[in-house]
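To start, I am sharing the structure in question, which I have written as structure tokens.
For chain A:
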Amino acid sequence: MVVQNIFFWVLAVAMVLGALGVVRSKNVVHAALYLVVVMAGAAAQYILLAAEFVAWVQVLIYIGAVIILFLFGIMLTRAPMGGDTQLDNDQRWPAAVVSIFLAGVLGSLLIDAFGKKEIVISGARGAKLLEVGKAGNLADSIFTAYVVPFEVVSILLLAALVGAVVIARRD
Partner candidate 1 sequence: MGLVEKGVFGKKPLKPVTWLLNYSRKYSLWMFQWGLACCAIEMGAALASPRYDMMRLGVIPFPASPRQADLVVISGTVTDKMAPAIRRLYEQMPDPKYVISMGSCANCGGPYWDSYSVTKGVDQVIPVDIYIPGCPPRPEALLEAVVMLQERIQNEGLGNDQLAQRWRGEPIVVDNAYTAARA
Partner candidate 2 sequence: MTDYYREYLAVAVLIGAGLAMVGGMLGLGKLIRPTRPQPQKYVTYEAGSDPVGGWGQSNVRYYVYALLFVMFDVEAVFIFPWAVRLETLGVQALISMIVFIVILALGLVYAWRKGVLRWA
Partner candidate 3 sequence: MPKFSKPKLPGVISGLAVTFRTMTEGAVTVQYPHEREDPAPRARGVIALKEENCTACMLCGRSCPDWCIYIEGHKELAPPRREGGKPRSVNILDRFDIDYGLCMYCGICVEVCPFDALFWSPEFEYSESRISDLLHDKHRLGEWMESVPEPEPLELGAVVKGKK
């Protein structure tokens, strides 16, 4: 499936550049916008992987909500127009070394772990794969296998909400 691969690589490059933008940008708001690029790219990747519903959830939650949250947060903490040099601390190089090293390790591990395993997207198995991503199936497995985590999530959200409200309001 060459077409999918083309798409993949385009997106992949875009995402990596976006990610670099996030960590290197001199301007907080720009960083947030680069993050949008990464998110959108990820969503597209999900679509390539037939995870239709999750992809749009990604768009709705991440781009539609989390980014907004970020932007609000930024504007609350004074987003200066133009550059702001105070964004990085003095441990850039160590950080860079660490992460590159990590990348190397992970990469090699993955390569020899999974070698050339294919994700089949054609024929009958492809059709089955298509089913996997459908909202319905997610519902099935959530409400059969994962009911407990589901409820736990709700509790967690509640906790987060309460906590955040308590922190954000000074009363």
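Simple rule for what comes next: a contact is a pair of C-beta atoms (placed from the backbone, for glycine too) under 8 Å apart; a residue touches a chain by one contact, two chains touch by 3 or more; residues count from 1.
Inclusion criterion for the candidates: all candidates are chains of the complex that A comes from, given by their letters.
No experiment lies behind these values; they were computed from the predicted model shown.
Student: Scan 1, 2 or 3 and return whichever one touches chain A in the complex.
Tutor: Among 1, 2 or 3, contact with chain A goes to 2.
Student: Spell out the part of chain A that touches candidate 2 in their complex, as residue ranges.
Tutor: Touch residues, chain A against candidate 2: 3-4, 7, 47, 50, 52-53, 57, 60-61, 64-66, 68-69, 72-73, 75-81, 121-123, 126-127, 129-130, 135-136, 138-140, 142-143, 147, 150-151, 153-155, 157-158, 160-162, 164-165, 168-169, 171.
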